[in-house]
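What follows is a single structure, and I will ask about it in a moment.
The complex appears here without one of its protein chains, the remainder shown in place.
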Amino acid sequence: MAKAKGKAAAKKQVDGGLSTERLHEMYYHMVMARALDERCWVMNRGGQAPFVISGQGHEAAQVGTTMAFDPARDFLCPYYRDLGVVLAFGVTPREVMCGLLARANDPSSGGRQMPSHWGHAARRIITGSSPVATQILHAAGVALAARVRGEDTVAAAFFGEGSSNQGDFHEGLNFASVHRLPVIFVCENNGYAISVPVSKQMAISSVAARAAGYGIPGVEVDGLDPLAVYQATEAAVARARGGEGPSLLDVKVVRLTSHSSDDDQRSYRTAEDLAAERAQDPIPRFRSWMESQGIWDDPQEQQLMTRIKGEVDDATEFALASPVPDAATLLDHVYAP
Amino acid sequence: MAMTYLEAVRETLRQEMRRDARIIIYGEDVGVRGGVFRATEGLQEEFGEDRVMDSPLAESAIVGTAIGAAINGLRPVPEIQFADFIFPAVNQIVQEAARIRYRSNGTFGVPMVIRAPYGGGIHGALYHSQSIEAFFAHVPGLKVVMPATPYDVKGLLAASIEDEDPVLFLEHKGAYRSIRGDVPDERYLIPLGEAEVKREGTDVSIISWGMTVNSSLKAAENLAKRGVSVEVLDLRTIRPLDTEAILETARKTGKVLVVHEDNLTGGFGGEVSALIAEHALFDLDAPIRRLAGPDVPAMPYAPSLEHAFLVTPEKIEAAAQELAAF
Partner (left out) sequence: MADVSEGLTPEVLMDMYYHMVLARVLDDRMWVMNRLGRAPVVYSSNGHEATQVASAFALDRGHDWVVPYYRDLALVLAMGMTPRDVFLHLMGRADDPNSGGRQMPAHWGSVDLKILTTGSVVTTQMMHAAGIALAAKLKHEPTVAMATFGEGSTSQGDFHEALNFAAVMKLPAIFLNENNGYAISVPARKQMAVPDVAARAQGYGIPGVVVDGNDPIKVFEAVRAAAARARAGEGPTLIEAKTYRFVPHSSDDDDRAYRSREEVAEAKKHDPLVVFEQELREQRLLDDTQHKAMLDRAKAAVDDATEFADTAPDPDPSTLGRHVYHEAVL
């Protein structure tokens, strides 16, 4: 990695201000998200994990947005696809696997929630639920509190385009825009709400168009390009920190897997469609870009793959060896102690 | 012919839609995919996209527009994908659908059936496992139907669709594939508000509804081997409520165990118990006993916790045995 540093420094402005280390970090998180996700499916098919819900195809969008936030002061309200978000915000692969396997030390819920219902108090990631779009309101509330308390905090809500049809989406954006709150609404638009294509969800092609109804910027972003995503998010975050209010990002991504391990998307999508999406995989695309910039090569790739496999193996073994929740704790945490 | 609970839902919808062109189905993923549980599989192919529609992901809209469609002459059967997702639509259900007849002095009505899969034991965790009946049983103007068997699914669903008032039709997810039974081909109706004794007995009465009827029957079977005769009363609908059937079984055995998967406090079991206490107290030989889910917000995911929550045949058996020995 060291040898590439000099070249990257010259490209600093072009890459949206990201150093080579940051670009490598970006790639690491994307690849880690994919590798962990794939391992989750292996565990599911092997009968060890009853349920998996994926972020494959969303990695550039998730990591690109998240790296524009500050883990020390910002708050994130992710949704169930956001493995890449939580990894980039400091959640470890061990913690992810403990969530998948519902172990007592799962930081999201101690095994109470389904996998991918992220939450991590220490990492400033707010617990989410399954009914969609509720977190949009929570993010607005977090931003409201930050402003009332005089804290330089930006909040982000992540959600799919299906969620943008819920009343909570509208109420959240309206509330945030009226009060000019420091919050970023990130729509990870993969074109499907489980089986329902976007054409049957809304009569518009861009969720960003909805921003006009709230008087806030609505930005369409190529969600397969982590740098474009990073730059758009960085601009929105700067705007929020500057007191100019919320932004809506419509980040177009692909969904490379079925909705969840209980779904089979071949029953509602054509083979051609699925193949076309596979060809747009953001991870090889970003790797090629880095190679073209002279900041990545095969030995680095192999080294990274070895490292990631080791970390995923470690996380899997760690979680498998972790204790399940004691049934006696069933009644804990209904109210404050 | 023998079929699963899920097949009974689907075949009844099919039969009713063939019979009545006013019936439309919509909700999230009910069209091309045929529902996340495949309860509507094949219906769009048979009845077309106009009658079986994928809707935007918005529960308040699903119910709210169904109200308008019902008033304008259709028989909507909207689906809420999981009962846990019904809460954004509560205003439309409780304050609109259930209230429209009363508030218009009987001039408007909302004949629709909201289908919603409820219940746990399927690794569904806090948001795909809930029993929601107590929230809605409290609402005059609404009917709440909870079948336990494929036979009852058919008769009750057809009757619900024919009903002039809004019906919440709760199907247990655990029952979908695990419960099978004989279902006649021909159409039949089971009146809403008629409970059924699913097993005759003399020592203890178990009163239940929905999936826990099946668990109670298993428990009763085991107890019979040990000489305890258990009667199982399936309420089938909790609003309207068959109060006569409840009082009759309570008087017959003098010992009542009320079983539900929903959590205990404020659960519908309290209503059943109060009814017996008001009208049959002196026919009882033991205090009424309730067996229900614990008072935690919903069912957790980890198998150890999920199992600890569930009202299993073993727990029912133990409670009924204790009661018999009182």
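In order of appearance the chains are A and B, and numbering begins at 1 in each one.
Everything that follows uses one rule, which is that a residue touches a chain if its C-beta (ideal position, glycine included) is under 8 Å from a C-beta of that chain, and two chains touch if they have at least 3 such contacts.
The model shown is predicted, which means the values in this text are computed figures rather than measured ones.
K.L.:
For the full complex, which residue in A:Thr92, A:Ser130, A:Ser177 or A:Gln231 touches the chain that was left out?
P.N.:
Among A:Thr92, A:Ser130, A:Ser177 or A:Gln231, only A:Ser177 touches the chain that is not shown.
K.L.:
Which one touches the absent chain: B:Thr40, B:Gln92, B:Ser216 or B:Asn263?
P.N.:
B:Gln92
K.L.:
In the whole complex, not just what's shown, which of A:Met202, A:Leu274, A:Ile308 or A:Ala327 touches the removed chain?
P.N.:
A:Met202
K.L.:
In the complete assembly, which of B:Ala39, B:Ile67, B:Val144 or B:Val256 touches the absent chain?
P.N.:
From the options B:Ala39, B:Ile67, B:Val144 or B:Val256, the contact with the absent chain belongs to B:Ile67.
K.L.:
In terms of residues, what is the contact footprint of the unshown chain on chain A?
P.N.:
165-171, 174-175, 177-178, 180, 200-204, 209-216, 245
K.L.:
Spell out, residue by residue, where the missing chain touches chain B.
P.N.:
24, 50-51, 53, 55-56, 58, 60-61, 63-74, 76, 88, 91-92, 95-96, 99-109, 140-141, 143, 163-165
Quick note on the criterion: only the chains that are shown with their structure count from here on.
K.L.:
Between chain A and chain B, what is the gap in Å from one C-alpha centre to the other?
P.N.:
Their C-alpha centroids are separated by 37 Å.
K.L.:
Write out the stretch or stretches of chain A touching chain B in their complex.
P.N.:
Touching chain B: residues 50-51, 102-104, 109-115, 117, 129-132, 162-163, 165-168, 193-196, 200-202, 262-263, 267-268, 324-327, 329-331, 334 of chain A.
K.L.:
In the complex of these two chains, what residues of chain B are touching chain A?
P.N.:
Chain B reaches chain A through residues 28-29, 31-34, 36, 54-61, 82, 84-85, 87-88, 123-128, 294-297, 300-305, 307-309.
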